[in-house]
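Some chains omitted; the rest stay in position.
Think of it as A, B and C in the order they're written, each chain with its own count starting at 1.
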């Protein structure tokens, strides 16, 4: 099919892209290139990068495992009060991340209702652990997956699921063999959004999980700290973060969206 | 410090003074701002609170502030080196460390040494930020090595941990302990006044300010009677 | 091998369907009716896609009302093919067997068999986006048949099929349905489908059954206008009178009563379009029933030309759609064009008046 993008859209589209691209390009200009390699390969920087990738991946998986079902329920069930239930899911988006971290701390901290119970009964302390990082990231990243996936599910409609049912497919079979493949683009872009958001998460992590090299100090925390003392290092690592994100996004999206 | 309250400028036309100040100065400055306005009718003081580093960067990038008051000499130096401060900034207050613990000090902590006891969860600021550098200096002076559960970005983070019971002790400033109104107890320790452990609060007039005279009178006001009183009230040591 | 007993009411927006039908085990029923009569809605209700307001559906005594769609063993071929876009044609057909427990190898073999049946083996590895309309329809038919349902529902299965394929698929369906004895309901607009495949016809109109009976009976002696149209007969509703039939606005159509009908009873007059004579001017003194019409359409019909009547200004509504078959020579003589006013006439001896259906 040949359709045309109206010509007058190109100008605002280009401006929008430039608004995002130029500051990022500015970052590239700002980098202290002669020392770049040295700046980004310090042990602390590498530890932060590794932790960020690991926790980002874990977050994405958790978002899929839990947020995926939630999106299906939101898009397909007819629970009473659905608009309210849905809007609660969006709250981590509006909550300033620091406040989000605080609420997690109130709940899972050593004196909070859940954290206190875990501490007393099992001796498990959540804050200051890598698990806390994943929890904080999942809290802020979940809405991304849920919203994009729910949108995709709604746009795709239920027609194919109805057909599958008339062919004898149980709801579970229908889910795996029809729903998931049909909304795959939405699932992919939702996952990418969630991963990206986890990769950039700062406020909730530092408030809830703390900042300890190798355990809880993810790349954004590292960059922020670095920026206090060594702006060059911070800029260099920001660029690394940007490159990692671009790689992840390009790889995951070129395969499945086109 | 001086005692000129700037009350001689009553006839001045309506003017706005923009003060970029470290977040830890929020309550003191807000209180002083009201008093300054009362003393200088027709003047409005606007505050831009934030991290010292951001504030310095903003000034360097030409943000239209009149006064820059950071929470460390190093960040002030950023602005000075960029030629953004008129003359020499002055240090008008200092702040020193205390060990923040839960009210009534349930773990019985009395010294830096106690923070290394097993079962005591401690937190400090990261060495890269001023309060962390101070903590490091104090540690060195005391000859102890802490193994903190977390190296926080700022004092507030440390305080938060102690306040919510997630940490048993944390190194923060006296002013921070005061600001909690008793939510945490401060334990003083001798190494707090060691070389490099004391935080200083410099202030200066931003180069290119449209209100350089008003800015200067704000500095004088902060260093004056009312300013000193308020700062001391908050736990600062004034100079 | 399942007897179907349905008595349901379904509401979709402003449309209400209320149907009660019994289909014997292994019987094939053609569901007829004009656009919007509720045929698709009826099949959807049977498959469980719409929740009935009241009533019940039983298959061989098994009440389906609360059985979820996928456990009903009711196969539905819907009006648009709706092939799964992410699966190849083969996987689309294998979907049903796989879902009901067949192993992958077996399901693929089943799929290949059905693809061969609909003459689509060459298309097995194509995605739906790479198929033409008729090719997709064939795959959809194979898919519906491959899960071997107890009750098969087909919504216009032959739309989009070409002249080569239609008879082949028709005979495939006949073979499958007869061999397995699957109870089948089939929506169609083509009388040939009904004649070839169906034991019985059910005619819907505005959500209700207006006629139902053995195919041959209904086509020979329709009682609803729609069934008459399908059967290629002219039908005029009214009430029986001694001379034949009196329409609602009073025209009397002369006719015979092959079976006794009480005077004033609701009745229908039936006659063949071939027995209708057409005039430009009403012939004087003729004993025949004459009605003025406006010519709505002309189409070839075998060797003859079928003239289709419309309502002339101020004329009675029931003439709408009446057909008259005349020879091409007669058309040339008359020199008619659509829009012209004509007179249709029919001899009483060729009109049969029957009691109207329930």
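We take it that a residue touches a chain if its C-beta (ideal position, glycine included) is under 8 Å from a C-beta of that chain, and two chains touch if they have at least 3 such contacts.
Nothing here was measured: the structure is a model prediction, and the numbers come from that model.
When all copies in the structure file are counted, the labelled protein chains give the formula A x2, B x1, C x2.
Operating definition for what follows: only the chains that are shown with their structure count from here on.
The chain with its CA mean position farthest from that of subunit C is B. Between the CA-based centres of subunit B and subunit C the separation comes to 87 Å, rounded to the whole angstrom. Subunit A and subunit B have CA centres that are 35 Å apart.
The mean-CA centres of subunit A and subunit C are about 55 angstrom from one another, to the nearest whole unit.
Under the contact definition stated at the top, not a single residue of subunit C touches 2 or more other chains. The multi-chain contact residues of subunit B, meaning those touching 2 or more other chains, do not exist; every residue touches at most one other chain. Subunit B makes touch with subunit A in their complex at residues 53, 121, 123, 126, 128-129, 148-153, 157, 160-161, 164-166.
By the touch rule above, subunit C contacts subunit A in their complex via residues 47-49, 68-71, 73-76, 78, 82, 84-87, 95-96, 98-100, 143-144, 147, 149.
For subunit A in complex with subunit C, the residues that touch the partner chain are 159-160, 162-171, 173-174, 177-178, 181-182, 184.
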